[in-house]
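All protein chains of the complex are present and in place, except for one that has been dropped.
So, chain A:
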C-alpha cells in the first residue's frame, strides 16, 4: 500500500493541508486503512525532500497540521508513472500458508485434511466479514471495491485449499526418510484417521 502515492493523488486535485489529507485518505479508502497524523507528516516531509511536493506559496507558512502543500511537476510525473506501473507480483510470493502445507507434508502424524479444513474455515470466516461490509455499504463505491478485492483474494485461497485437498487424495506422500530395503505401503491422506 503506497501512502505516498495516495497522498500525491489527493494533492493532484489542488493544494491541501496535513489534517485534510489524512481525513480525505481515510474517507476514500472506506476507512478500512486508518492513517495516523504522524505518518502523514513524515510522508509529506519525504515527498518535499524528493521535490514531489512543495509548500503552497499562496498560503502563509505555517508549521504542523496547518501547513498547505501542493504537488510539483515532478510529483505529477511520478503519480502518472505509478498509476501505470504493475504492482510487484512477478516473483512467487512467500506464501505462509503454502509453506505450512509443504512443511506439514513431511511431518509424521499431521492430519492434513483437518489442517486444510481449519484454514478453509478461517478464510471463509474472513470472507463473511467482508461480505457483511459489502452488504452494509450499498452506495459506498470505495468500500465496495475494497471488499470485492479482498473477497476475490480470499476466494483464491479457498480454491487453492480445495485443489490441494484433491491433490492429496490422489497422491501418496513422499516418505520423509525411507528405510533401506523396506517396502513402503502407499498411504492416502484423505483416509479417515
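By our rule, contacts are C-beta pairs under 8 Å (C-beta built on N, C-alpha and C of every residue); 3 or more make two chains touch, one makes a residue touch a chain; residues count from 1.
FYI, contacts and distances are computed from a predicted model.
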item	value
Candidate names "ABC transporter ATP-binding protein", "NADH-quinone oxidoreductase subunit I", "Sulfate transport system permease protein CysT" or "Glutaconate CoA-transferase subunit B"; UniProt protein name, chain not shown	"ABC transporter ATP-binding protein"
Per the touch definition above, residue among A:2, A:66 or A:80 touching the missing chain	A:2
Contacting the left-out chain in the complete assembly, out of A:55, A:98, A:142 or A:158	A:158
Residue numbers in chain A that touch the chain omitted from display	1-4, 31-36, 38-39, 43, 46, 113, 117-118, 120-121, 123-125, 127-136, 151, 154-155, 158-159, 162, 165-166, 192
